[in-house]
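Missing here: one protein chain of the complex. Every other protein chain is in place.
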Amino acid sequence: MRVSRFMWMLGIAFVVVMSFCTPAYAAMEDDISALADVQKYNRAIHIMAMLLVGFGFLMVFVKKYGRSAVTATYLLVSVALPLYFLKASLHILGGAEAAIDRVILAEFAAASLLICAGAALGRLKMIQYILLGLLFVPCYAFNEWLVLDGGLGLITKGNFVDTGGSIVIHAFGALFGLGVIMTMTTKKEFETEIESDETSDRFSLLGSMVLWVFWPSFCGALVAPADVPATAVNVILALCGSTLATYFASVTLRKKFSIADIANAALAGGVAIGSTCDKVGPVAAFTIGILAGALSTFSFAVIQPKLEGLLKKADTCGVLHLHGLPGLLGGVAALFLVEDISKVSQAKGIIVTILIAIATGFVVGKMLAAAGRRSEPYTDAEEIGD
Amino acid sequence: MRVSRFMWMLGIAFVVVMSFCTPAYAAMEDDISALADVQKYNRAIHIMAMLLVGFGFLMVFVKKYGRSAVTATYLLVSVALPLYFLKASLHILGGAEAAIDRVILAEFAAASLLICAGAALGRLKMIQYILLGLLFVPCYAFNEWLVLDGGLGLITKGNFVDTGGSIVIHAFGALFGLGVIMTMTTKKEFETEIESDETSDRFSLLGSMVLWVFWPSFCGALVAPADVPATAVNVILALCGSTLATYFASVTLRKKFSIADIANAALAGGVAIGSTCDKVGPVAAFTIGILAGALSTFSFAVIQPKLEGLLKKADTCGVLHLHGLPGLLGGVAALFLVEDISKVSQAKGIIVTILIAIATGFVVGKMLAAAGRRSEPYTDAEEIGD
Partner (left out) sequence: MRVSRFMWMLGIAFVVVMSFCTPAYAAMEDDISALADVQKYNRAIHIMAMLLVGFGFLMVFVKKYGRSAVTATYLLVSVALPLYFLKASLHILGGAEAAIDRVILAEFAAASLLICAGAALGRLKMIQYILLGLLFVPCYAFNEWLVLDGGLGLITKGNFVDTGGSIVIHAFGALFGLGVIMTMTTKKEFETEIESDETSDRFSLLGSMVLWVFWPSFCGALVAPADVPATAVNVILALCGSTLATYFASVTLRKKFSIADIANAALAGGVAIGSTCDKVGPVAAFTIGILAGALSTFSFAVIQPKLEGLLKKADTCGVLHLHGLPGLLGGVAALFLVEDISKVSQAKGIIVTILIAIATGFVVGKMLAAAGRRSEPYTDAEEIGD
């Protein structure tokens, strides 16, 4: 029939046109996808600045241990990244396929490790930091797998809300660190006051600001391109909120404000907004930031002296107060602020993380003690020559 | 007729093919647009590094006030950004729709505020910096609306050429700051020399370099992707020009060169290229940079001592010399270098900005004085504990 011949012709026309368009279309889709990966790469570089310059120099506030703190940062990062890459490429405990996703997940592991090391800063020899890195990464990856990747079927993959890692990065690292110092610090160390001076303070503020600046890239690292701007607004607002709250809380609680509060608690908004950074609106983000800054400052000013007096243990950088409590605040806030959240999964993820962090941290502390344990904090002069 | 049937068939073929291609095409356009926004986000992060690490540490040159300067930077930024977001989301005095554009415009406001605060650095208590931020942002936004957004019908939107903010950001901030110090500084303060030392100088140079490095992202923040490379070349050449000119001018005018000149006037090229950064060629850009560096150094070395002696007022960071005069130079240069410029609009924009900045700055200075005023500069010890 003539009509069927028309249909044939139409079909041929369609195939001819599509055979020109489709490969061009596919090539452009590949180009766009490659560009999106390079944008993730940019955020990965921002996170690297946070890991080395940010965390590294934030810890330089210990006047007599500044160069050691920076060296330790170098070593911890250099242990964590290759080890996590290895894990991911062997497909142990899940793991991303794309190279750039692996880089970012490895950086998250390194961030959590640096937080953990902050608790024990100055109580470990260099070789013990390296050992800590080797032991920490598997524990971190195990928790990540359980909570985020559906490991053991405990929590359905995708049900635990923690985009920027309030729980799996910050709270995990801080609580693991507390586990470690249970063994690695002593009453005498606790009594040795940590000295800082004008210059170590300024370096510490530099580290703090580098963390602040790049925090939106940390939280938004793996977010889809279209969600990056809104995530950035939330993270920036949370940080502004915590910075302001820190100043007012510090002045209120201490009469004169403390530079350590400013350098640390100002970042608590970034810690706490992690879980919900791509899921709440700007007002909620600013509020979370204010609460986190106030909580963190209160924790530094009031809880820290009481707790340390009670336990006779020293948390050098106060990671419980900057990463632990604000991280938990962020994870819990998701329960109330995120629509359609699986409350059971969220609660399970938080509790599992707390338990694994403390338990594995405690065991790792015991293992580290096998490589030496001392009653006084180390100083730069002990391991650094010239 | 057979022909009309052919036409029908062709039409159907066309519709069928297009119905496959168009959604795919639209989806890719959305993807591309999202990627362009993420690129703006990257520049927004660069600007954030300038605000905190750049401006913050540039001001650390005051030896006894370094930690306060950094804290004040934190607070000023944390006040300005949410306040500007609020203004933009309430659509008061115009404002961008896209979230990432709002972030960048808010950062511009914060930059101008930090410049302004540089004039009064060390003369305000922390609470006064916060107050300054709250009062500055509405004045800044009002001027921005008048000059850039066609407010009151004064200048047709788009007619005032100031892409990188030589006038609306730099000159506005500096002149507002001069308005503030008319009230807030005293003869005695003017006579107290500002002390710096080797370490505060090195921190200041660090801040300076961070500003230099990211300046192309400041000027090119809102420029279309295709114009970013040429804009970057111009800004880099202007900065190279001002850096070289600063060195030669400083040696010529002072015998030995001054580190404060290097740390500050080297940036004058970035200030002055702002207005025309996406509109001139590389030779013009390099020339603007050289002129700006020479002008700024001359202003620091010759005008500053005379002017301060005359007025008995102290401009702590010399913002008139780095941001004020070079900013005006940049805005005026547009009159001569940009083709098809509306000279009336350009001149109006400059004059309006000057008047509003000085007037509102003066009033805000009076208001700040209500929260306290003292005859000696503050030091770190007064507000910082431990």
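Going in written order, the chains are labelled A and B, and every chain counts its residues from 1.
The rule is short, and it goes like this: contacts are C-beta pairs under 8 Å (C-beta built on N, C-alpha and C of every residue); 3 or more make two chains touch, one makes a residue touch a chain.
Fair warning: this is a prediction, and the values are worked out from it, not measured in the lab.
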Where the complex has a chain not shown, which of B:Ala44, B:Ile100 or B:Ile236 is the residue touching it? B:Ile236
Among listed residues A:Asp227, A:Glu308 or A:Asp380, the absent chain is touched only by A:Asp380
Which of these touches the unseen chain: A:Val53, A:Leu237 or A:Val319? A:Val53
Considering the whole complex, not just the chains shown, which residues of subunit A touch the missing one? 5, 9, 12-13, 16-17, 20-21, 24, 28, 30-32, 34-35, 37-42, 44-45, 48-49, 52-53, 56-57, 60, 66-67, 70-71, 74-75, 77-79, 81-82, 85, 89, 98-100, 102-103, 126, 130, 199, 203, 206, 380, 383-386
Of the residues in subunit B, which ones touch the absent chain? 6, 9-10, 13-14, 17-18, 21, 25, 28-29, 32, 35-36, 39, 42, 46, 198-199, 201-202, 205-206, 209-210, 212-214, 216-217, 224-226, 228-230, 232-233, 236-237, 239-241, 243-244, 247, 251, 254-260, 262, 266, 282, 286
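The rule is simple: only the chains that are shown with their structure count from here on.
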Between subunit A and subunit B, tell me the centre distance in angstrom, where each centre is the average of that chain's C-alpha atoms. 32
